[in-house]
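Removed: one protein chain of the complex. Kept in place: all other protein chains.
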Amino acid sequence: MIRTLLVGGAGRMGQALGEGLSALSSVDVVGLVDPHEPARLFSAPHFRSLEDVSVAVDAVVDFSRPDSVVLSADWCASHGAGLVVGTTGLSDEQRSRLERAGESVGVILAANFSLGAVLSERFAAMAAPFFDRVEIVELHHDGKVDAPSGTSLVTARAIREARERAGRVTAPEPTERFTLESARGADAGGGVRIHSVRLPGLVAHQEILFGGPGEGLTIRHDSFDRQSFVQGVALALAHVNDQPGFFSGIDHLIG
Amino acid sequence: MIRTLLVGGAGRMGQALGEGLSALSSVDVVGLVDPHEPARLFSAPHFRSLEDVSVAVDAVVDFSRPDSVVLSADWCASHGAGLVVGTTGLSDEQRSRLERAGESVGVILAANFSLGAVLSERFAAMAAPFFDRVEIVELHHDGKVDAPSGTSLVTARAIREARERAGRVTAPEPTERFTLESARGADAGGGVRIHSVRLPGLVAHQEILFGGPGEGLTIRHDSFDRQSFVQGVALALAHVNDQPGFFSGIDHLIG
Amino acid sequence: MIRTLLVGGAGRMGQALGEGLSALSSVDVVGLVDPHEPARLFSAPHFRSLEDVSVAVDAVVDFSRPDSVVLSADWCASHGAGLVVGTTGLSDEQRSRLERAGESVGVILAANFSLGAVLSERFAAMAAPFFDRVEIVELHHDGKVDAPSGTSLVTARAIREARERAGRVTAPEPTERFTLESARGADAGGGVRIHSVRLPGLVAHQEILFGGPGEGLTIRHDSFDRQSFVQGVALALAHVNDQPGFFSGIDHLIG
Partner (left out) sequence: MIRTLLVGGAGRMGQALGEGLSALSSVDVVGLVDPHEPARLFSAPHFRSLEDVSVAVDAVVDFSRPDSVVLSADWCASHGAGLVVGTTGLSDEQRSRLERAGESVGVILAANFSLGAVLSERFAAMAAPFFDRVEIVELHHDGKVDAPSGTSLVTARAIREARERAGRVTAPEPTERFTLESARGADAGGGVRIHSVRLPGLVAHQEILFGGPGEGLTIRHDSFDRQSFVQGVALALAHVNDQPGFFSGIDHLIG
């Protein structure tokens, strides 16, 4: 069991991580670090700051704010603990601090810890060279104000690059006549199209549809709630102490 | 069993109808009418023209050309046989000839005999007043050169009208920021959006997605091959002799 | 706006109803009745019991325990307020008390207020006479310990009855050889088969798949969270004062 410290443990994300990680047999939550009192403690002690930590720690998980993350990086480097970070929006300087910590301990920084999302993207890149055409349909709740989703853009780029590496010529666009404009969705380059559906009730879903002569291959990922990143964090924890180094993303951990 | 004559029986459509209808226990194919020799006869005699028909006939099915359809209409009116027509592109005058035949016999003219398509549209109109938002994803083979599909436009209109009848206020469009243009598909009016996917391998598919608080309702129709209209033609045949009259569509036959 | 009183307003269900109903423009939550202090009040006063209620009320919503529901029924009858009940497990005597209240006011008792579920069942019954075969795939989270789901059994019965009413002969079971037992799922009678999928991450989902020559028609319902019953409760509130009477289910309200 990896003795794990949750920095930002009183926040919404920290509490969700506490709930998910403490339920796993591979992780031992040994403390929550937060200036505020956490609503739930998951049988672990609460520390107001990293200086107060009085337990043995193998790894730190920090999904809080960028300024907290750099403090965690320094603490991990000096205590020989691995660091798993899910915070986005780091400045170049803040990222450098994480890379510096990576010289002495393992540091994993990822924007998406959902294993389903990571596998989806991997599969899409693998299938891309073998099909004439591919389109992405991403479906989200109607509170989402941007389109297309960031994930669909990343997926489209992965597909495009895989097709280019394989020297696959993109089939020409077949539609010639439009009764209504924009019906064919967004052109993400390289022949990949993205369609964004927004409906109340939905959470976050993505379908990658490949088509070839007489057959179709569809990869669908559904995120139903915030617990979807727990498995990816656990996977990162299982490997973060394998070696020192700064690693971006968890794709390299899925083999 | 309805004794049925297939006009245009040697064509691609006539042969498909012969194969499908002759397999049903409710229909007896009693003859194929066509100037050309049919490849398959389905155990029925071949007549070069309607004048040559020498068997008792309850109803005529004609999916051939408009000029043939009007001859079928005249023949049906004078022989007391019902008429089921699946031909599109009739002129006003040709349509009048069918309506005139409808004064003495039953005449059913429909653009789409797929029961799944007819039921889908009906269900969409029924669900429309009860959900905040709806979007249509229609998926077709990449040989289709127009977008969105005609069926999706008809479905969108049925939804819009049902919402208006119910006095349902359409929720405002939520997307505010576009990384790529057109990602949200076509605006079919009344808040209904249509997304057109084109991929090799696919045939003809449509999903109508309704979303409300905490739930989604999806109606999906798949047309896998031409046999999809056989059931609708059989339903029309079962009712065409119920009463004289000209009927457009088969929606009224599904109760 | 319907002035609505939430009985059991401090419970998990009452709080969810408060959140959902108070967000609608058609409903005015005028009070929460509960012996316990509600965590959230939705800008409405809290009353410890029905005797304490000091506001004008058009209708009462009660999703709490059977013994509370009968008190609500008495109160509604004497105050001329409609009653919407989502509580299950009522005894015959408790149900009689609701029926008695229905002699003077409108009373609607339903096990499922999800409009998507109610429409799904309606559509399934409508489609059933027109397709040779139908199978149900219901998918739930792996915490569900029974199979098949209650909803799928109700759906299967609705399909069976609709087919019988239409005199539709069920096609004989085609599978003849089993490499593994039980692969074809449960036999719900009348040729309807049910397949129960149990996976972590899922919430509550059901697909009704109809198949006929060359085509398929699928009705899918997804329940993503508890808010899925809010719309149905609002619909019941909109009609509960139309007339006195005891009504079971909300199917008659969808037209």
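Letters A, B and C mark the chains as written, and numbering starts fresh at 1 in each.
By definition in this document, contacts are C-beta pairs under 8 Å (C-beta built on N, C-alpha and C of every residue); 3 or more make two chains touch, one makes a residue touch a chain.
Here the structure is a predicted model, which means the values were calculated and not measured.
Undergrad: Of the chains you can see, which ones touch the chain that is left out?
TA: The chain that is not shown touches these displayed chains: A, B, C.
Undergrad: Would you mind spotting which of C:G89, C:P200 or C:G255 touches the chain that isn't drawn?
TA: Within the whole complex, the residue contacting the unshown chain is C:P200.
Undergrad: Per the definition of touch given earlier, which of C:L17, C:A188 or C:I219 contacts the omitted chain?
TA: C:A188
Undergrad: Thinking of the whole complex, not just what is shown, which of B:L41, B:L71, B:V203 or B:A238 touches the missing chain?
TA: Touching the chain that is not displayed is residue B:V203.
Undergrad: Using the document's definition of touch, tell me which of C:P129, C:P148 or C:G232 contacts the absent chain.
TA: Considering all chains, including the one not shown, the answer is C:P148.
Undergrad: Kindly note down the residues of chain C that lie in touch with the hidden chain.
TA: Residues touching the hidden chain, for chain C, are 132-135, 137, 139, 142-148, 150, 153, 171, 174-188, 193-202, 209-216.
Undergrad: Touching the absent chain: which residues on chain B qualify?
TA: So the residues of chain B touching the unseen chain are 201-203, 222, 224, 228.
Undergrad: Which parts of chain A face the unshown chain closely enough to count as touching?
TA: Residues touching the hidden chain, for chain A, are 20, 114-117, 119-120, 122-123, 126-127, 129-131, 210, 212-231, 235, 254-255.
Throughout what follows, only the chains that are shown with their structure count from here on.
Undergrad: Work out per-chain C-alpha centres and flag the one nearest the whole-protein C-alpha centre.
TA: Given all protein C-alpha atoms shown, the central chain works out to be C.
Undergrad: Suppose you list every residue number at the chain A-chain B interface; are over half of them used by both chains (same) or under half (different)?
TA: Mostly same residues: over half of the interface numbers shared.
Undergrad: Measuring from the mean C-alpha position of chain A to the mean C-alpha position of chain C, what distance in angstrom results?
TA: Using C-alpha averages as centres, the distance is 37 Å.
Undergrad: Which positions in chain C are in touch with at least two other chains?
TA: 222, 224, 228
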